[in-house]
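Selected chains from the complex are presented in situ; the others are not included.
Going by the order they are written in, the chains are A and B; count residues from 1 in each one.
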Amino acid sequence: MVSVTTQTLTVRAPRRGLQDIIDPVARLVSKSGLATGMCTLFIRHTSASLIIQENYDPSARVDLETFMDRLVPEGASWMTHTLEGDDDMPSHIKSVLTQVSLSIPILDGKLALGTWQGIYLWEHRDRPTPREILVSLY
Amino acid sequence: MVSVTTQTLTVRAPRRGLQDIIDPVARLVSKSGLATGMCTLFIRHTSASLIIQENYDPSARVDLETFMDRLVPEGASWMTHTLEGDDDMPSHIKSVLTQVSLSIPILDGKLALGTWQGIYLWEHRDRPTPREILVSLY
């Protein structure tokens, strides 16, 4: 017998890049009243993704974006999937190299993250649209 | 009290590359009668992996394979794990850079994927063998 409850969190990033989403996720965990369990996040898109990363020094996030933009260049000569713009195919690649789902334990009614761990939506498109993230608690 | 049921899906890809596996996974979800819950996929191999990726335009998958083949070249001079062929070590690396497990919520008796999300087995070897994917429903 299992009981998974899933809610939708809709986030529109103000710009391409890493957007902190820990507050709305933590609120859903807190409202659930769940003392012990799991929280699984799932993003319903293929040009934005999820990561857990250092939440303290913004320079780490800047370097992460720089690394990924250098690794997956836009407008590469071998790219064929180009109808939706130069940032589209790189977005799919970056999504595959990061995460579509994350599972985080809940302990004492809270996400059991490490001290320096934040949860981020990584918007890979230049013109962000609203993104649906499913938050499953069990 | 938990109740996880796990079944094995065996898939032999016709060739190296991305193979759509959404139909057999969706059938297992449908047959389970589970209205709300989670579906976790786990691949029992280290030279093939799982991803969720754009399911509409095949060119996106072509570019994804091109990117990965350029990122992880075969026969690099620094490779030492070469007994099983030039495509073996790159397969392990590609597996680590993508996913061994994926967790997808179930809502209304169906996988709660986004409109453009497909589930793929990524076969990294030139001569595909049958691959076991465990499908856990809870």
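Just so we're on the same page, a residue touches a chain if its C-beta (ideal position, glycine included) is under 8 Å from a C-beta of that chain, and two chains touch if they have at least 3 such contacts.
Note that the structure is a prediction, hence the values are computed from the model and not measured.
What's in place is 2 chains of the same protein, and the file's complete complex has 3 copies in all.
FYI, only the chains that are shown with their structure count from here on.
Listed in rising order, the residues of chain A touching chain B in the complex are 1-2, 4-6, 40, 42-47, 71-72, 78-81, 83, 89, 92-93, 95-97, 99-101, 103, 132, 134, 136, 138.
Partner chain A is touched in their complex by these residues of chain B: 1-4, 36-38, 51-54, 57, 59-60, 62-64, 66-67, 70-71, 97-99, 102-107, 112-117, 138.
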